[in-house]
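Note that this complex is displayed minus one protein chain, with the remaining chains in position.
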Amino acid sequence: MPSTRRQFLHLTVAAGTIPIVTIRPIEATPAMLGTAIRNVVGEAQLRTGKIRLDIPPLVENGNTVPMTVSVASPMTAADYVKSIHVFNEKNPQPNIGNFHLGPWAGRAQVSTRIRLADSQKVVAIARLSDDSFWQVAADVVVTLAACTEEVN
Amino acid sequence: MASALINVPPKAKRGDVIEIRTLTSHIMETGFRRTAAGELVPRDIITSFTCRYNGTEIFRADLFPAIAANPYLSFFTVAKDSGKLEFEWIGDNGFVSTASASITVE
Amino acid sequence: MIHIAALIAASLALTDGTRAQALVSYNIVGDGIPESLTGAPGDAARGRALVLDRSTTCILCHSGPFPETRFQGDLAPDLTGAGNRWSTSQLRLRLVDASRFNRETIMPSYYRNDGLVRVGRNLAGKPILSPSQIEDIVAYLATLRD
Partner (left out) sequence: MSVARTIIAAMLLVAAPALLAGEIPQDARHSGYSFMGPDTRAMQDDDTSNPGMLFVLDGEALWKTRSGSAGRACADCHGDARESMKGVAARYPAFDKALGRPVTLDQRINLCRANHQQATPLSHESRDLLALSAFVAHQSRGVAITAGDDPQLKPFVEQGRALFVQRQGQLNLACTNCHDDNYDKHLAGAPVTQGQPTGYPLYRLEWQTLGSLERRLRSCMSGVRAQAFDYGAPELVALELYLMARARGMPMESPAVRP
């Protein structure tokens, strides 16, 4: 393995497993992100406000990034959050997850852990019971691991 | 071996908003990685998670390769009745895993 | 005082059958190597890219005047003004073999292939950087003036 290629190769090797070479894949483009969002939102207007995205601005490893999306909603039968959708800008695929909830949730909040291939923007969108869409974006800086495993 | 960690409060007062947390074993192979020989490692992810409360779906998630290995999910529901919360993870290659937890609502 | 670095390593057969690469010869004059390892000046633009490439390790330990690079190391001195502090001759020897100045230094010797222990099978006998990479980095560091 030529050492000068280390920047591009993240190798994960454990006994009994196949050595995997993660060549930094083709990044999703802002256009792909836009298309993925339009697939969910359609022609509806995207508004800002109501939705909040908690994600560390600086993460120690992009493989496991904790993230919480919450929406200011009374969560009543008349006014609730139908779904939450999360997207990324630079992974090979722009979708992260779709989360479907309803007034019975009591609180419109979802947490998960995501992968971010590089420093990039994460977008969260909430669909409310009146079919309005609300969005928020956050920039995340991913610290690249200083030492990665290599095949010897 | 598929194992899951479920965190549901064993008891709650009627009307309380309770947090449900799940963690399940899965590699979440993205389908974008290659072996040293250059072959694409096939995608193997959980694509769907559902939680039912006494038989009624209360939360569903569509998951993509950008979800980290050993997926963690936390969400909320209003404690309505005593009973059972059932969890189901469905994924590539016929992956199905289920778990359940009971709750007493007073 | 002039040292001639001993450069014959080709007869040393290594465990996996590979042989040590012969390094190009260089002359140490005073505390530097006055002549280019390649016989030609390096390319400062390529050198900058190498300094910032995490795999070549400069940026892992050093910081410097690189506003676009968020994560810089603080294990070693800031490279700002390196071109004022050292001549190209001095920079070249510091890259080739910093341990010559301080036995305890944590700076690797970038152009050396002897006296090392348990070097990775695929890297045995090879220097970390090639002569042209050394020259490119020297050319770039020389441009770092306050």
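Things worth noting here:
In order of appearance the chains are A, B and C, and numbering begins at 1 in each one.
Here is the rule we go by: a contact is a pair of C-beta atoms (placed from the backbone, for glycine too) under 8 Å apart; a residue touches a chain by one contact, two chains touch by 3 or more.
All values reported here derive from a predicted model rather than from experimental measurement.
Displayed chains that the missing chain touches over the full complex: A, B, C (touch as defined at the top). The chain that is not drawn here is touched, among residues C:I59, C:L93 or C:I137, by C:I59.
Within the complete assembly, residues 54, 57, 59-61, 70-75, 99, 106, 108-109, 116-121, 123-124, 126, 128 of chain C touch the chain that is not shown. Interface with the hidden chain, as seen from chain B, comprises residues 1, 3-5, 7, 21, 23-25, 27-28, 68-70, 72.
Summarising the interface, chain A meets the missing chain with residues 3, 12, 14-17, 56, 58-61, 63-64, 66, 143-150, 152.
Definition applied: only the chains that are shown with their structure count from here on.
Chain A and chain C have Cα centroids separated by 40 Å.
Separating the centre of chain A from that of chain B, both taken as means of CA atoms, is a distance of 17 Å.
For the pair chain B and chain C, the distance between mean C-alpha positions equals 51 Å.
Interface of chain A with chain B (complex): residues 11, 18-23, 25, 63-66, 68, 88, 91-93, 95-102, 104-116, 151.
Of all residues in chain B, only 17-18, 30, 32-36, 38, 41, 53, 58-69, 71-78, 80 touch chain A in the complex they form.
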